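Just one protein chain is left out here, and the rest sit where they should.
Then we have subunit A:
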């Protein structure tokens, strides 16, 4: 499947791009993270501590074991600091 991946804040800075389209057969977010992490050091560094990351699937907060079936957009970012 084709997924739009978005990165925000320091995750974007570590990966080096704000968004990209990837082809993947990953079933869960965690599998997608493993795939991305093997690409190169930038991704490995960005995903090195999942406890410091949050994920959204199609603009709704999700968990790392959430399924990706039907997803179009996945976003990775640090814990939010609004207000």
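What we mean here is this: a contact is a pair of C-beta atoms (placed from the backbone, for glycine too) under 8 Å apart; a residue touches a chain by one contact, two chains touch by 3 or more; residues count from 1.
Here is the rule we go by: contacts and distances are computed from a predicted model.
Asker: From the names "Molybdopterin synthase catalytic subunit", "CRISPR-associated endonuclease Cas1", "histidine kinase" or "Raffinose/stachyose/melibiose transport system permease protein", which one matches the UniProt record for the unseen chain?
Answerer: Listed in its UniProt record, the absent chain's protein name reads "Molybdopterin synthase catalytic subunit".
Asker: Which one, A:15, A:32 or A:75, makes contact with the chain that was left out?
Answerer: A:75
Asker: In the complete complex, which positions of subunit A touch the hidden chain?
Answerer: Residue positions of subunit A that touch the missing chain: 6, 8-10, 56, 59-61, 75, 77-83.
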